[in-house]
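Only one protein chain is missing; all other protein chains are in place.
Moving on to chain A:
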Amino acid sequence: MAAPEELFCWEGDWGLPSISTECLVVLAYAKFAGAPLSLRKISNPWRSPSGLLPALRTNQKTVLSRPSEIIIHLRKQKYNADFDLSAKEGADSLAFISLMEEKLAPALIYTFWGESANYVEVTRRWHAEHMPFPLRFFLPSWIQSQQLEKLRLLRGDDVLDVSGELEKELYHDAFECMNLLSQRLGSHKFFFGDSPSSLDAYVFGHLAPILKSKLPNGKLQQHLRNLDNLSNFCSNILLLYFPRDPNREGGTSTVTPQPEGGDLDHVPNKRMKQFLSVIVAMGAMLSYALVTGMVSLEHFHTKVQEEPQDSQPITAQHHYQEEEGEG
């Protein structure tokens, strides 16, 4: 058997093995199917082989990034969590996964990246804290603009304004989706039978971040907490399949003791890094000014030459300037 394949994921926090829905789906599926993956938890998407997270580097050296592709790939490797499902149950899985992608996923994007209080106090802060030094200043807002663009295209209209209309619609859809999932789950432990399948992985991936994150505006969380069977479903999977994740203690212990404050208040060596970045920026500006400044100086002089006031000293001046330019 070849070496285990490498899976790149976002780091975990809030008691979750990873903070991103897509990563959670893949992680949960791999656990359910018992696929041996060597896990690389990172917080810099640029270190992933595809630039996206999650990413699976297969033994054939291809890189897969969509959760559905990764799951299909694992299935082909005989790590199949859906082995016991009947054809009809397989069809139902596909339908409920579509339901979540259409109704729940947009609301998740909105609540983490669109809702301004949540974004500033939790999402941006978390990413800024976990990303390496220069990236943390621009990558979170870059990801945000990507996510909002995705949301706009998913909804198919231009209503990303602040009127609150979009928010109501998204939350309405998401609440309905959660209710439907709750009705479908009923009092069962998993969606189909006694063992979890890919649908359970998708539901867990979408709901766990809602349940565990500590957002200032937690409308989705409040609704989910009222659906006892769904919130128990998530806690159960966390307990059974992700017990004592090393990141879980590490993540919470670094985050909880910190007081509420500004976005980048608790970066180690903050002053030093700020000072260094100012020096670097100044250096870059000065060198740029120096380079372009000399060029324009040259132009200025040649212009002066072209409109000679008095014709006598022109040749001497010309020679002198050429030497200066070369030196």
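As a convention for this text, a residue touches a chain if its C-beta (ideal position, glycine included) is under 8 Å from a C-beta of that chain, and two chains touch if they have at least 3 such contacts; residues count from 1.
Everything that follows uses one rule, which is that contacts and distances are computed from a predicted model.
Per UniProt, the protein behind the absent chain is "Metaxin-2"; the candidates were "CSN8/PSMD8/EIF3K domain-containing protein", "FA complementation group C", "E2 ubiquitin-conjugating enzyme" or "Metaxin-2". For the options A:Ala91, A:Val120 or A:Leu240, the residue in contact with the chain missing from this view is A:Ala91. One of A:Lys168, A:Arg225 or A:Lys270 touches the chain omitted from the figure, and that residue is A:Lys168. By the touch definition given at the top, chain A reaches the unshown chain through residues 66, 87-88, 90-92, 94-96, 98-99, 101-103, 149-150, 153-154, 156-157, 165, 168-169, 172, 176, 180-181, 183-184, 186.
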